[in-house]
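Of the protein chains in this complex, all but one are displayed in their positions.
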Amino acid sequence: MKEFTGRRYGVRLHVNHETHTLHVRAADTLLHVLRDQLGLTGTKAGCENGDCGSCTVLVNGTPLNACLTLAVEAHEQPVTTVEGLRGSEIQKSFVEHWAFQCGFCTPGFICNAQGLIDYVRAEHRHADDELIKEWLQSNLCRCTSYHEIHAAVKSVLDDGEEC
Amino acid sequence: MESVGKSVPRKESFDKVEGRAKYTRDLRLAGMLHGKLVTSPHAHAKIRSIDAAAAAAVPGVRGIVTGADCQELTGELLADRPVLAYRKVRYYGEPVAVVIADDEQTAWRAAGLVHVEYEVLPVVSSPSRALLPGAPLLHEEVEKYKRYGDVYPVPGMNIGNHLKIRKGDFQSGWEAGVVKVECYTAFRPSDHIAMEPRAARAEILPDGEVHIRASTQAPYVIKRFMERYFGLDPGQVVVHVPFVGGGFGAKGAVQLEFIAYCASRAVGGRLVEVSNSREEDMISSPCHIGLEAQIKMAATPDGRLTAAQITLLWDGGAYADMAAVMAKAGIDDCTGPYRIPNVWADSLAVYTNHTYATSFRGFAHPEVTFAIERTMDLLAKKLGMDPIALRLLNAIGPGETTPTQVLLDESNIGNVPACILRLRELMDWESGQRVVLPNGRIRTKGIAALWKTSSTPTDAGAGAVLIFNKSGSVNLMTGVVEIGQGTKTALAQIAAERLTIDPSLVHVSFEVNTKTNPEHWKTVASSSTMMAGRAILEAADDAIRQLKYNAALVLQVSPDELELAEGRVFVRGNPQRGFLFREIAMGYESENGLTVGKQVIGRGSYIVKLTRLDPETGDGRPGPQWSVAAQGVEVEFDPVECRYQVLRAYTVIDGGVIVNHRGAVTQMMGGMSMGLSWATRESFLYDNQERVLNPQLRFYKITHFGENPDMVVDFVQTPYHEGPYGARGIGEYGTIGMAGALANALSVAAGVELFQLPLLPETIWRARGGGSVHDPV
């Protein structure tokens, strides 16, 4: 049994292909640890209640709300944040499609979209609008009309299908 | 034009998509303390006592500040609001104390130990109830508050500001009308929900310099207010603004900055952060105003408007702050973009026990437009006239006067009829406003026309500095905050256009630092491109003068003989004789090292030319120009459950010349999305003690991905002669008409007139007679 007692204890996180051994409180969310201990402030806190998606990161390739995940739950798991997706197709596509304004929701959207892209490619599925909507409905954006974001994601998914 | 009108991508694009763009809370600083608010669980109560001993005893707590420690009263026009509630709380969630500790966790835990004893008072739940005789008073002696500018509180009443328009002769206009309608619309306060909750940090250095870093749209206002309320020399106040995660007006208010400053003051000037949780951002910090509006309009039988009586009761919440200014902005343009010769209007910033309000995208216009546009549709129905025809017939234009009696000309107002006509075409209006589908659903269309001027203070202005780099590129500095609106990119385009260089050679500073960036009033009111753009043109011209001076010295010609193109200065008629900017931007260095001329630094500024409004008639100049628009929506309505889907939304805007096309389209679409979100679902819900029931995004819904309709945006481009390259301003306009257009479409679909927001299925169902008994089918 993994047992973490005492107020602070060590966890090992594999974030963006780097391994970090950290001392955290059990009650620390992954969001808090990524931002405050690792300085990965691309991941944003919009509600800390699971409602907005601005804290979305990929844990083991799966999009999760970092605000609803304890850092200890991610012990020994690979975590990808927006910083780890540098140079990705989806980021370029967001720029090309004007898919953001203030940019605060953007990292969360990008991580979730990357999760979707990876899922669709791994499962050889066709990503129709219903599937895109089901996934991206988890993220709120107050600046854009979402059409821009849809276009950005769709364009990467369609490109993937062509090859 | 080379740069203006192009869709230049945002300059900060990759910083944002790669997670590098820093927002206020993203900079970790060792030694920073955290302040946690203690907020009121009551909407109206006396504070009997505050016992902070247990909290103070928690290890790591460095200080606790209550209202007694900071009794400065604040407010945009009327200073009625303490930094922290003192002796009395006036809204649910009002900050009562702030606990300062080494880390967030300790501050949170200790905040829970602050014990406040309250004596609950009866609540005021709406503007109309606030005005009833015997209503509890939120502010017993409103007349004693200090005033900053034109504000007219009413003693003995819950009124923080009362403004009037008396234009023409209302009585005779009313009597001249034959067809008359009356319309009462209402909605409660709601919230901006910028995705980044508000946050502020303050530090007081030993030499007295105060540094504030905040998520704000108004850094220079903070600086001024620190002088106004705390007597600080503005030269000693430095406000830093990194990227801001959406503002929509919410961050034009100054609140947490004061609290952070008082907190820092209490702990020997140490750096303290006070940041909102989402819940606090919704209920403790200022929200989106509510309104009860009563509109009466009279028209001739052929549909010409003769008179309007307009009463606006704003739910400004517990403090007048920006509500007092919104009451003014709302009355400035209160008729909508229509020619109404006789107007009698009253606009009251009313106190209620709700979170106090601040500007919201459109600054009082989405709210008033909803009321006016519902009235116009009622009138069209009564006249038996097509709603578009009625609006076209009465559209205001050059040669006519606004409610505050500004004479309009070809330049200072956009083309209202052109927008309406284009909308009619895009919406295929001729094909019918109402269609019943075979499955029983009903498709309808609704429209709204709108206008807006800036309603800024009369001294609002902007400045710009252009500094050349050795390479011939330039650094552009303004005080505009990048809140997502893309202004900085548009401004770079304006500078590039004038300097005849590529926009990529204009480097903009995204962080605003009030010590080094020239003052910019506020990044609000769709006015930044216009104001800062003008300042930049002046700065560019100044720089060009200097470039020519340098070149003239070397070329031994008069500067008048020189011309600019493609980043070069050369002799007119002899393009070979000249220099690239990079050869002369720092002065010209000849082969022997002797440098002639000097470094080029362009400076420019702009100030709006407005006048105050007459307190009795409203006569005055509230803004430099009016952008105008026509908007529409198409809905499909299910008459059984009263659910509906917005199929398409349209905007045709005359915002003058468009500087960045794609930027403008996305601004409009975002604005439309926000307007529709507000109209379809957003409102605070209160219990009978006026406590907010839904201070979370789980229960306060905004539009999600996939719920938006198709959007169509088009432009009419009537140049504003004083604007940079003819630009007016567009930032807020997409939001303004959506609620009116939607309510108009749904009223036609549902067969009942809908006067309330949000337009929830249950609300429509009730309006159609649902409810009352348990067997309504």
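Couple of notes before you dig in:
To keep things simple, chains are lettered A and B as they appear, and every chain counts its residues starting from 1.
Convention: contacts are C-beta pairs under 8 Å (C-beta built on N, C-alpha and C of every residue); 3 or more make two chains touch, one makes a residue touch a chain.
Simple rule for what comes next: contacts and distances are computed from a predicted model.
Only one of "Phosphate transport system permease protein PstA", "FAD-binding PCMH-type domain-containing protein", "Response regulator" or "SDR family NAD(P)-dependent oxidoreductase" fits the UniProt record of the hidden chain, and that name is "FAD-binding PCMH-type domain-containing protein".
Of the candidate positions B:6, B:129, B:603 or B:681, contact with the hidden chain is made by B:681.
The chain omitted from view is touched by exactly one of A:48, A:83 or A:148, namely A:48.
Checked against the full complex, the one of B:72, B:104 or B:589 touching the unshown chain is B:104. Against the chain not shown here, chain B presents residues 104-105, 108-109, 112, 279, 640-641, 680-681, 685, 693-694, 699, 701, 704, 706-707, 758, 760-762, 765-766, 770-772, 774-777.
By the touch criterion stated above, the residues of chain A touching the omitted chain are 1-7, 25-29, 32, 48-50, 53, 56, 62-65, 67-70, 72-73, 112, 134-135, 137-139.
One rule holds in what follows: only the chains that are shown with their structure count from here on.
Separating the CA-averaged centres of chain A and chain B is a span of 31 Å.
Only residues 25, 35-36, 39-52, 54, 81-83, 85-86, 91-92, 94-96, 98, 100-107, 110, 129, 132-133, 136-137, 139-150 of chain A touch chain B when the two sit together in their complex. Taken together, the chain B residues at the contact with chain A in this complex read 9-10, 12-23, 25-28, 105, 192-197, 243-248, 277-278, 483-486, 662-663, 666-667, 669-670, 672-674, 696-698, 702-708, 710-711.
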